[in-house]
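Only a portion of the chains appears, each positioned as in the full assembly.
Each chain gets a letter, A and B, in the order it is written, and its residues are counted from 1.
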Amino acid sequence: MGMERIEIGSPIIGVIGTGSSRPDFAKLAEEVGREVARKGAVLVCGGLGGVMTEAARGAKEIGGVTVGILPGPKTADANEFIDFPIATNMGQARNTIIVHTADVLIAIGGGYGTLSEIALALKIGKGVVALQPQFQVPGVVTAHTPLEAVDEALTMVILGRKPLKMPESRT
Amino acid sequence: MGMERIEIGSPIIGVIGTGSSRPDFAKLAEEVGREVARKGAVLVCGGLGGVMTEAARGAKEIGGVTVGILPGPKTADANEFIDFPIATNMGQARNTIIVHTADVLIAIGGGYGTLSEIALALKIGKGVVALQPQFQVPGVVTAHTPLEAVDEALTMVILGRKPLKMPESRT
């Protein structure tokens, strides 16, 4: 699994979603990962199972690069498709590192952990594209296919488009 | 502003909400703070302005105790009603510390930062009561008055009641 086509300064796309393995989300995640890699972007995720594994698997299928920002203390906990595991030992606080590191986020399904990442991303002005969103959050752009999600995400990065501010977002 | 009636092992109630000063939220926050103190609970919040200031002000009006978990590096940034400022220098990652520290959370209004705290709280199994919720999040209990919010929060703590798990919450 060599790495190709990644240059310093490549866009970094965060892929977030549930750690469980619902088959429909898994399929979407794998396709998103493949598309991220095809576009020459770096995939960053939480490094564990479910959507995180499937997205990384997709990226590696076509020679992409994957970074996993782990909640635990050991890089060995990363799934097998992670090139660069980051061991934070900070539990869910690692979610803030994912959103600071990614230029833009793609959410696939997702539970409360994913919702926290979406909220943090919007809070700090990063765009979020959702596939099969489980929560309705103003400011998130919904996509209907993995290809559309990745295209929309990259457009946000290129145009520097930011999510609308909530009227009373907190400092 | 002495402290009274606080014993080791008192319940810790997190009060979260927008940092801006919308008057209706401010009034609710002050009443929540007062009620938290009246019940002998410790108030923990983000330590800055808006709902955080007003809740702490309310608690101090009747001799309660307030802890402020700050995003920045300096305890001096805490609002004037914080007895014990904690300087994390971790930005929004301090939100995870608030939810781990509180036994239960009360959200008043709130933007994306508050939404991230709500999601993190539910993720780790802490109950959340909301006044004037700005987002609909399954698992959050809505209250209609500050008194009802604090009563509901304390009941959750006493009964050890946990929020329902999302079917696919991520590890």
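The criterion applied here is as follows: a residue touches a chain if its C-beta (ideal position, glycine included) is under 8 Å from a C-beta of that chain, and two chains touch if they have at least 3 such contacts.
Everything numeric here is computed off the predicted structure, so don't read it as measured data.
Asks: So 2 chains are in place, but how many copies does the full assembly in this file really have?
Replies: Assembly-level count of identical protein chains is 4.
What we mean here is this: only the chains that are shown with their structure count from here on.
Asks: Averaging only over C-alpha atoms, locate the centres of chain A and chain B and give their separation in whole Å.
Replies: A distance of 29 Å separates the two centres.
Asks: In the complex, go through chain B and note every residue touching chain A.
Replies: Where chain B meets chain A, its residues are 17-20, 22, 25, 46, 48-51, 71, 90-93, 95-97, 109-116, 119-120, 122-124, 134-137, 139, 166-171.
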